[in-house]
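The other protein chains are all here in position, but one chain of the complex has been omitted.
All chains are identified by letter, namely A and B, in their written order; residue positions are counted from 1 within each chain.
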Amino acid sequence: MKSPSILSCQKVTVSFDGFKAVQEMSLELASGELRFLIGPNGAGKTTMLDAICGKVKPAGGVVEFHGRKGTVDVTRRKEHEIAQLGIGRKFQTPSIFSGLTVEENLEIAMAQNRGVWATLRAAMTKADRERVDAELELIGLEDKKRLRAGLLSHGEKQWLEIGMMLLQEPEILLLDEPVAGMTDKETDKTGELLREIVRKRTVVVVEHDMEFVRNFASKVTVMHEGKLLKEGSMDEVQRDDRVAEVYLGRKRRDYDAVGSTA
Amino acid sequence: MEIWISQLFNGLSVSSILLLIALGLAVTFGLMRVINMAHGEFIMIGAYGAYMTQQIFKSALPKSLFDAYFPVALLASFVLAFAIGYLLEVTLIRFLYGRPLDSLLATWGVGLMLQQLARTIFGAPNVAVSSPTWLDGGWALMPGVVLPYKRLFIIALVAFCLFAMYLYIYRSNAGRRMRAVMQNRDMAACLGISTRRVDAFTFAIGSGIAGIAGCALTLIGPIGPSIGTYYIVDAFMVVVLGGVGKLVGTVAGALGIGVFNTLFEWWTDASLGKVLVFLCIVAFLQWKPMGMFAVRSRSLDG
Partner (left out) sequence: MQWMSRLPRRAWLLIGYAAAAAALFSAPLYLNDFRLNLLAKCLAFAIVALGLDLLWGYTGILSLGHGVFFGLGAYAMAMHLKLAAGGSRIPDFMGWMGLTKLPWFWEPFKSFAFAAAMGLILPSALALLLGFFTFRNRIRGVYFTILTQALVIITVTLFVGQQAYTGGTNGLTGYTKLFGYSLTSGTAKTMAYLATAAALLAAFAVCRHLVNSRFGKVLRAIRDGENRTRFLGYDPAYYQMAVFAVSAGLAGLAGMLFVLHVGIISPTMMAIVPSIELVLLVAIGGRGTLIGAVIGAILLTQAKSQLSASYPDFWLFLLGALFIVVTVFMPGGIVGLIRQARQAILRRRSENEITLDSIVSKSNGVV
C-alpha cells in the first residue's frame, strides 16, 4: 500500500427489518484519496455512507477510522461523536438550516468545541470572521451571506452545504450525489469545488452521473445488491463484463434483480 | 385469586375502551401526521348521541321497545360522530397536514368549542343514561367473581370493532388505498388515488369509532361535556407506547396501559398509580423510543 489507510470497513452488513441493504461490504480508503462509489439504484451506496457516519448501525462488521485521535471503531459511536472525530457527511437532498442566514449556517458548522457551555460563551473572533469570509468567497455566496438559507436556489444550497462541510474540517468527507438535480453550469462549478476539496482530505463520492465521474482520474468502487462488485480505475471498471451486465442488463436475470431492489 | 381475576378483568375492560379511542388517533396520526386533540370530544358527541336516542325512545315510542334503544344508539353515535368528523376534516384539518404541533393546538381549540357547545345545549351537569335491562346482572365465573354483562358486552363490542377495522384496513380496497397513502402520499396520488377523499374518510371513520366508544361509556356511568378529557391523554399514551402505523401496536399499547393502570391503582392509590404508570411508560421508551411497533424511515428529518 502506498499511503496509510485512513478508513477500513470490513464485512459491513446493514439490515432493515430483515432486508440486507449492505452485505459483507469491505472498503479500504487511503489517506488523501478521492473515491467514487457507483452502482445501480438500490445497490446500497447511500446505506454504506450511512453506516460510516453512524446514521445506521451495522448488524455486523467493523468500520475502523484511523484519524488524528487514533484508531476508533465508529460503529460503536453516536453520530455527533463520529462527526467530532472527523468524518463529515453531506446528504443527497440539501440539508442546510433554512431559518438561519448563510453566514450563521457557516458559523455553527465551523470546527469548534460543540458543548453547550462552549457555544454559550463563544464569540465571533477575528480569526473566525476570516474563516467564514474565506469560505463564503470559495462557494461564491458573499453577497448572499445575510440571506436566510431557505431562500437560496437548489444549487446554492448544495454549495452552502459543501462550504459547511469544509469549515467542519473533517478528515474524511462523504458526499452523496453532490450534482444531482443541478444544471450543467452548476455541475461544472461543483466539479471545481470538488477539486479544491480533495487537495486536503479524503473524499468518498456517491454518484450516478458517469460523465462527472469520468472527469476525475481516480479509483472507482462499484456496488451491486449490497455487495462489492468491482474496484479499480474508471477504464478497468468500464471494461468489466459484470459491471456492464449490471448497468445495461445484458442478461435478463440480472436486470430483474436490479429492478427488484431498487 | 378471585380478586386477581376481577382486577385483571377490570383492566381488560379499561383497555378495551382505551383501544377504541386510540384506534382513531393512531390512524389519523399515522396517515396525516395530524394530532387530533378534539378526538376526546367525539367520545362526548357519541355519548350525547346515545343520550338523545334514549330521550327519543322514552318520549315517542312504547315502553316495550325501550330496550331496543341501545343498538339504535350505537348506530346513531357512530353516524353523528362520523358526520361531524368529516365536516371537521374538510373545513379545518386539511389545512394542517404535516404540521403536528400546530394541528395539536388548533384541534385543542376545536375541542374547547365543542365542549362549550355541549354545555350550552345540554347543560353543564352530568346526565345519566339508563342501560338496557338485558345488560343488567353479570356472569358468575366462580364464587366471589361476577363479571358484569355490561363490561363483557363492551369487550365484545371492541373486539367486533377491531375485527371490522382489521378487515377494512387489510382486506378492503378502501383500506388498501389508505395504506398506500400512509406509506407514500405522493406516489399514491400519482397512481390516481384521491388522497383528499382517503384522508377525509379515514378521519371520519376514526371519529365515528370514538363515537362508538362514547356510546359504550354511557353503560358505565353518567356523561358530561368534558367526558373526553378524562380519556384523551391516556389514549395518546397508548399511541406513544404502541407506536404508529400498525394496528397491533395500538392493541398492545392499550392492553399495557389499561391493565397496568388498574393494577397500580389497586396496589397503591389512584394518584400514585397514575404516577407509576407514567414512570413505566417513560422507562419503556428508554428501551424502545419509537414505541413497541415502529415503522422505520430513511428520511433525515421527517
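Quick notes on this one:
Rule of thumb we're sticking to: contacts are C-beta pairs under 8 Å (C-beta built on N, C-alpha and C of every residue); 3 or more make two chains touch, one makes a residue touch a chain.
Being a predicted model, the structure only gives us computed values, none of them experimental.
Across the entire complex, the residue among B:F236, B:F260 or B:F293 in touch with the chain not shown is B:F236. Across A:R146, A:K185 or A:R199, the residue that sits in touch with the chain not pictured is A:R146. By the touch criterion stated above, the residues of chain B touching the omitted chain are 29, 35, 92, 95-96, 100-106, 108-113, 115-116, 119-120, 229, 233, 236-237, 239-240, 269-272, 274-275, 278, 281-282, 285-286, 289, 300-301. Touching the omitted chain from chain A are residues 53, 55, 78-80, 83-84, 88-89, 91, 95-101, 104-105, 107-109, 114-116, 119-122, 143-144, 146-148, 151, 164, 168.
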